[in-house]
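Below is a structure I'd like to ask you about.
One protein chain is absent from this view; the other protein chains keep their places.
Our next item is chain A:
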Amino acid sequence: MSDDEEQYNPKSHKKLLQAISNLGNVQHIRKSTRDERQLQQDEFQLVKRNNTSEHAARAVGVSDLVQILRTSKHVETGKKLKNVHSSKKVLEKPLEKPAADRIKRKIGYEGVKKKLGRWDAIVAKQRSAETQIFPIPSDTIYINTAAHVKNLKGRIKSDLAKQLEASDQKLKELRKAQIGDTTDEKALAKQERELLQKKLTRDELFARRKELAYLKMRESQKSAKARMQNKIKSKKYHKLQKRQKILEQIKEFEQMQKTNPEAALEKLNALEKSRVLERASLRHKNTGTWAKNLQVRAKYDKDVRKDLAEQLSVSRQLTEKKIESDSEDEQMIKVETEASAPTDPFNPWTKGKTAKKVESQADSEDPNWRKYWTERNANEKLLAEHQADLETVKEEKQQEKPTKKQKTKSIKKKKANVTVENGWVVEEVKSSAKGQTIDDIFEKHEEDLRQKLSKKLEKLKKQAEILKQPKTKAKPLKKKRDELKNLKDLSFKKTKQRIEIDEPLNQEEEQVKPSLDVLNKLTSTEEAAAEPSADSAIDPNKVTTITVKQKMRDSDVMNDALADDEEADYDETDAAAERQLTISQAFEDDDIIADFNKDKTKESEIKNAEIQLAMPGWGSWAGAGISQEVMNRRNKRLLLKLAAPEKRRDENRDNLYINETTNKQARAHMVSSIPFPFKSLADYEASIRAPIGRNFVPETAFRMMTRPAVITRKGQVIEPMDESELLKPDRRLRHVVDRRIDRLPVKEKAKIK
């Protein structure tokens, strides 16, 4: 063995080798320890995981767990775990980071939007408020501190009080000694409680508690059920329920008939009585809330009127039934007498009779509903007939009209397609027309109105359809949702319109004309075509033309609103135009020019006028008629001759009217266009006309009307809107004026504003 061999130590050699192989594995960078919480890991502190070494701890897998469980007594659990592991699908690969982030951002933004949307109502309210007070007044909470006040312990007692106390004590002791009663109620209660507690064993207590819990549960269940049932609005459900109830009652009744006939009879009587009562009651008259509501609507709606009429007729039937049974003959006579009178299908009183006439009396055995339906059908038939009749009447009249006006009405005639009936029918209607009463005229007008209404409705429907169509078309193209819709919906119309002037400040004397001119030029070409041709009849009083300023504004909201209004007004304007047309046609013969000239000469009417200034009796102190000559002379002296009237500037011009009363200087002070929030001249004029000064209105009104829009207090920090504002109930009004305004009836409020 050489020295070298001797020196070779396998152990140390192995150690060396391991050290060499481990060289790469040694990590000089330690895993970072965090002393501050932070979400982001620094890239320089990332450490490689030590997987290569055998001693390093490996993460525990499911299979390991299963293995362990198999060996232990939990074999089943191990199986289950394995099953779960094998049967469940592997999660999908997560989205790429940018996509995932985008989704997160979207969700976050939606959340914030929703959160911000909570403020809509408050902001809308604040914006429409007539006066806003800052800082926003917070509600003061009053706590009754008196209830919690404790008496001072170290109270000094007077001698008298001490004596009284001592005597009281004595009395108590005496009582105890004599009767053995303890008036101390607290002690008594305590005793009782202790006794009760002693009596109950543990099981009993449990049982009692269970029972109580069960009861409580049942109660809550029942109440919940009841609440649910109360909330059900389904008519079908209620109908079914009612039917069930009736069935039950019938069953009961049948049973009773068998067992206790007397009681059954009684019940029958009771039923009969209730029916009678119901019939006698005014339930089916037009006094109920339903009927009243209908009455309001009846003015505008044909169907509603029909319903009302039906209702009335039903009530009449119900009330009349008894009489009917007594004397049928009388009725028959009545019907015969009234048959000749003109009938209105909407008059329930007459209609009932006609209906009866139509119906044979044999039908009277039918159940009520049957009768009702036959009647209704008959009514409808009648109505149709009636309408046809009316139309023929109209036709007749139109034919009667002189030829002069036929030209104007020809258009209308074309529209109405009237069926011409036989001569004899016409004759008959004529005769009835002769005996026309005011009612008939009204009826006819009503009919006209109805027709107009129905026409209008149709028109509206068509418009609505047209409006609907593009929307449905546009939907698939682009889903545009208005994010601020809620805010817009919540916003009120401002009660007090304040003029908003949103114009640049005029910094130079020369106005900002040039830009406007350009705009005008641009717009004028477009407007020229749209503008209607000037009317032949010009109102000389309207010298200045007033334009609505909103046209120039580009705010979307405003335009939308205007557009809506235009659509809404469409029909009205149409109608108005028609009306105007007819008026102008009606006054065709009148000479407008003559009138115009008359206007011109009106002012210069007092031509060469002389005014006698002498007063009767004045100067003739000795009585009347002393000397006619003197009187004449005096009268001559007192005769005031007016100077010749000034020549008008437009005297020799026939078709010119120069208003000489206007003041050029005043022109500079007059408004030429309606300022922004106002939409009509009338509104603006009204707002200007009402005075607000102390000299013209009472003090309180003055205070109310001059209240500033924003009130702030000096030296107070105005905090931003707080979350508590979201939950706040209506604030109690502090200011006297506010309270007084609040107390006013609605009408008065409208006046002030």
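Just so it is clear, a residue touches a chain if its C-beta (ideal position, glycine included) is under 8 Å from a C-beta of that chain, and two chains touch if they have at least 3 such contacts; residues count from 1.
Here is the rule we use: contacts and distances are computed from a predicted model.
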{"item": "Protein name, per the UniProt record, of whichever chain is missing from view (\"Actin-related protein 5\", \"Integrator complex subunit 5\", \"Prefoldin subunit 6\" or \"DDB1- and CUL4-associated factor 13\")", "value": "\"DDB1- and CUL4-associated factor 13\""}
{"item": "Among A:Ala177, A:Leu195 or A:Val717, the residue in touch with the chain that has been omitted", "value": "A:Val717"}
{"item": "Full-complex contact with the absent chain, from A:Leu16, A:Ile499 or A:Leu681", "value": "A:Ile499"}
{"item": "Identified contact with the non-displayed chain, of A:Lys14, A:His85, A:Lys113 or A:Lys190", "value": "A:Lys113"}
{"item": "Absent chain, residues of chain A that touch it", "value": "36-40, 101-102, 104-106, 108-109, 111-113, 115-117, 119, 123, 126, 132, 134, 482-484, 498-508, 512, 514-515, 518-519, 522, 554, 556, 668-673, 675, 687-689, 691-698, 702-703, 705-708, 710, 712-723"}
